[in-house]
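A single protein chain has been removed from this complex, and every other one stays in its place.
Chain lettering (A and B) follows the sequence in which the chains are written, and residue indices restart at 1 in each chain.
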Amino acid sequence: MTEPAAFTVADFHGSPRRVRKERAIRTVLFGAAMTSIVVSALIVLSLVGEAWTFVSQVELAALWTDGWFPRRGMYDVKTLFVGSLIVTVIAMLVAVPLGLGAAIYLSEYAPSAVRKTLKPALEILAGIPSVVLGFFALSFLSPEIVQRLRDDATQFNIAAAGLGVGILTIPLVASISEDAMRSVPSALREASYGLGARKITTTVRVVIPAAVSGLVAACIVAVSRAIGETMVVFIAAGATGGSLFSTDPFGPGQTMTAAIASQAAGTDQVRGAGLTFQSLFFVALLLFLVTLVLNVVASRFVRRVRQAY
Amino acid sequence: MPDPTTTTTEAPVTDPTSATPGLHLDVRGSTPGGATVFDVRDTSVYYGDFRAVRDVNLTVKQHQITAFIGPSGCGKSTMLRCFNRMNDLIDTARVEGQISYHGVDLYDPAVNPVEVRRRIGMVFQKPNPFPKSIYENVAYGPKVAGAKGDMDEIVERALRGAALWDEVKDRLKESGMSLSGGQQQRLCIARAIATDPEVLLMDEPCSALDPIATGRIEDLMLEIKQQFTIIIVTHNMQQAARVSDRTAFFTTEVNEESDHRTGMLVEFAETDKIFSNPDDERTENYVTGRFG
Partner (left out) sequence: MALTTPAGYSGTIVPDQVRRQLTGKRSDIAGRAFLALIISALTASVVILVVLVYDMVQLGEPILTGRLGDFLTGSLRSQPEASGVLQGLRGTFFIGVFTVVFAFPLGIGAAIYMEEYAHETRLTRFIDLSIRNLAGVPSVVYGILGLAIFVKALGDITGPEAQGRSVISAGLTLSVLVLPIVIITAAEALRAVPDSLREAGFGVGATRWEVTRDHVLSYAAPGILTGTVLALARALGEAAPLILVGAVTGFLSGGTSFSLETLDDRFTAMPIVITTWAGRPGADWEQATAAAIVVLLVVVLAANTFAILLRNHYEKKRG
């Protein structure tokens, strides 16, 4: 009987083909993951080049004029800021109460049958494209709601756009808030009930405070989304050519986002006085920075929720 | 009404002639109880169709510590949670039979569970302080019950009652979750007694704690039983023998066909009887460690 061959290290190398294949696949997958960095870099590159051209060449006086009329060389950025701000505030007045209320009900009160039918309704609302909401704002919200509130409101007005953006954002607030509340351990609820607290007391004084970081994150993400929303304003707020500085929500207005789109949509080529084309990139860079900061802050809050439990 | 001057003491367990051989538990003399607080008659608890525990009959007397012991899954915690209507929180739970509290049927439809829980407090197995300050944790119960009066004093009294005051009096604003496990559990006890309940239900309060912390809580229980009536569920037989006046031993019976385990009460008597001279063989097997 022959002795069994002794093992050496080489026996554990494995077939070279298999090893090579494994390594190749890993490299491909790594490349896929790196695209996210590439894309981020490209975004920054695309923005910064032309934005810098704008910033270095624009006259300071042009940045403080009566309104945002890029083709005429009037680049009053605060018009756009104020427009974005008003839309966002109105949107949050709608989205936060409705989204938060719905989340509290779904998380703490709803019987499971109700939850199973109504939660998908919110998810479906989340899937509605913004152009649909833009048209809805123009054709329904403006005449039926805004103009009923104020007779002298124009057909295209910021308020209707704000309502539209708010509706768009409800599902986002609801889903992040609900996640935050559901992750509060039930042991805390039990402790509260055990002390003789009613349901509203437990919800308001134990669950919500425990989930507060997540709720704040939900609001910040919602604000970021509202600021970044383009089409609702583009369709319903009616300032495609340019817009005077205005704080009146019942008249037309312009936001940073819709200003960018308006410019590109105007003619076949983005042409106008001197820096018209570059102003687009400048505004886009501002927009990018604002939403970036908001998102980073929001994710800090989300991480705080995760750490607590 | 039993004469409070007589104390019932049996011969200590080390007497080999009357004691169960091999059992060396240090059983204290028990104190006689006052009035009957709970009277449980023919009570079963169901989760849907599944009967978790059946046919329980026992009484709980004032100012005594009553222990529920038995192997896992025999329905001790389920039974405990009936006393403060915590089972209401589970959709499928159902209680049949009668549980009366000072003569009032606890499950009478007119009874408000919230009111029940203000008079019957609970300490849970795993310490669960709120993510609030120590002060806020203790003050929560009284505030929610609408207590007027000096909250600082209420908090201090409760923390002293839980033997935690000296350790935390300088850091009441710190988070309750910054305390050690044993301290957190004493905080939960303080929180429970802050509402001045009559009864304290304790569901394996020491099982998540180390022996030293456990010892401190056991000492605490013996101190505060003059003020409260305590029912404790415990896995730890020695603990039951150390602290309780009366003990209820539960076991599981397996339904051969459905393989369901239903809990049942086997024997309920003075603690020293259960541990030295139980009537039922199953009790004897459990307390001597032959099974369990």
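The rule is simple: contacts are C-beta pairs under 8 Å (C-beta built on N, C-alpha and C of every residue); 3 or more make two chains touch, one makes a residue touch a chain.
Bear in mind the structure is a predicted one, so any value in this text is a computation, not a measurement.
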Of B:Gln62, B:Gln98, B:Ser207 or B:Asn236, the one touching the omitted chain in the full complex: B:Gln62
Which of B:Phe83, B:Phe228, B:Phe268 or B:Tyr286 contacts the chain that the document leaves out: B:Phe228
Touching the absent chain when the full complex is considered, from A:Leu106, A:Ala161 or A:Leu188: A:Leu106
Contact residue for the chain not shown (choose from B:Gly75, B:Pro142, B:Gly263 or B:Pro278): B:Pro142
Contact set of subunit B toward the excluded chain (per top definition): 34-35, 62-63, 101-104, 106, 108, 110-112, 114-116, 118-119, 142, 145, 147, 149, 154, 195-198, 226-228
Contacts of subunit A with the absent chain, listed as residue ranges: 18, 21-22, 25-26, 28-30, 32-37, 39-40, 42-43, 45-47, 49-50, 97-102, 104-106, 109, 116, 118, 120-136, 138-140, 167, 170-171, 174, 198-200, 203-204, 221, 224-225, 227-231, 234-235, 240, 257, 260-261, 264-265, 268, 280-281, 284, 287-288, 291-292, 294-296, 299
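In this section, only the chains that are shown with their structure count from here on.
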Distance between chain centroids, defined by C-alpha means - subunit A, subunit B (Å): 51
Residue ranges of subunit B in contact with subunit A within the complex: 84, 86, 89, 114-119, 121-122, 124, 126, 128-132, 140-141, 144-145, 188, 191-192, 195
Subunit A residues within the subunit B interface of the complex: 185, 187-188, 190-198, 201, 205-206, 209-210, 308
